[in-house]
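Missing here is one protein chain; the remaining ones are kept as they sit in the complex.
Now for chain A:
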Amino acid sequence: MGADVQLASEAGCHLFSGCGFPAPGLNEFDFKPIFSIGSVDFTKPMLLSIICALLVVGFFWAAFAKPKLLPGKLQLVGEIGYDFVKRSIVLETIGKKGEKYVPMLVSMFFFVWIMNIMSIIPFAQFPVMSRIAFPVGLAAVVWITYMTLTFKKHGFVGGMKNLCWPSGIPGWVMFILVPIEFFSNIFVRPFTLAVRAFANMFAGHLLIVVFSVASWYLLSPSIGALYGSVSFAVAVGLTGFELLVQFLQAYIFVMLASSYIAGALEEAH
């Protein structure tokens, strides 16, 4: 159906030409398989995620494979990125104990960020994270890390206490608070972690698509040309805005992952 919309636009469906606005919707996020192996379809988001992985690895390979004491430009850029995630996110949130988790969180940050950036790269033009499967996979990695660390550090009872028993609360509130904490930490956290990233990318992409399609649809030799140019300006503005959101979402994703790990490593209270 995504292809249908495109066809409709290309066919010259414009304002006042008798056809309605071909509003983009969920179909924008559904792709025809590039090829299929049995019942498994290989689609554009999968291809993009592979490209993203290669891009991240390629960049850091070029920057860090032969590191020098006096860095070249590329190494310097890589170092700034690495240092940013390491210091401003991981060590800031977890503290000195966080050193061990720096590689995972750095990898996660740049992988997520590049997948988000795909939204505004010509020809890709699709944020991979707007397919829920990708944030779900990464959130699962975070969740498993979170749970493993909690129970490894505190044992089963201590771990459950860490997850459900907030300190400094009068006893009678615990009746309400413990189930909420349990539910929140174990089920809601991974869910919101995945959905937050997904929904932001999803909404951002949809907005850009709506205004892009609209600017094409409104373009006709009439007052519509004015509407169209406004819509186009909005689409350009949104693209710039998305650039910010893409970074922010990657940042938030890794920041929350760090804070979960920090919570797991916290001393028993």
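The definition used in the following text is that a residue touches a chain if its C-beta (ideal position, glycine included) is under 8 Å from a C-beta of that chain, and two chains touch if they have at least 3 such contacts; residues count from 1.
Following the convention adopted for this analysis, contacts and distances are computed from a predicted model.
Participant: Name the absent chain as its UniProt record does, using one of the following: "Nucleoside ABC transporter membrane protein", "ATP synthase subunit b", "Peptide/nickel transport system ATP-binding protein" or "Molybdopterin-dependent oxidoreductase".
Facilitator: UniProt lists the chain left out of the view as "ATP synthase subunit b".
Participant: Have a look at A:91, A:133, A:147 or A:160 and name the one touching the chain we're not showing.
Facilitator: A:133
Participant: In the complete complex, which positions of chain A touch the hidden chain?
Facilitator: Where chain A meets the chain not shown: residues 26-27, 29-30, 40-43, 45-46, 49-50, 52-53, 56-57, 60-61, 63-65, 67-69, 75, 78-79, 82-83, 102-104, 106-108, 110-111, 128, 131-134, 136-138, 140-141, 195, 198, 202.
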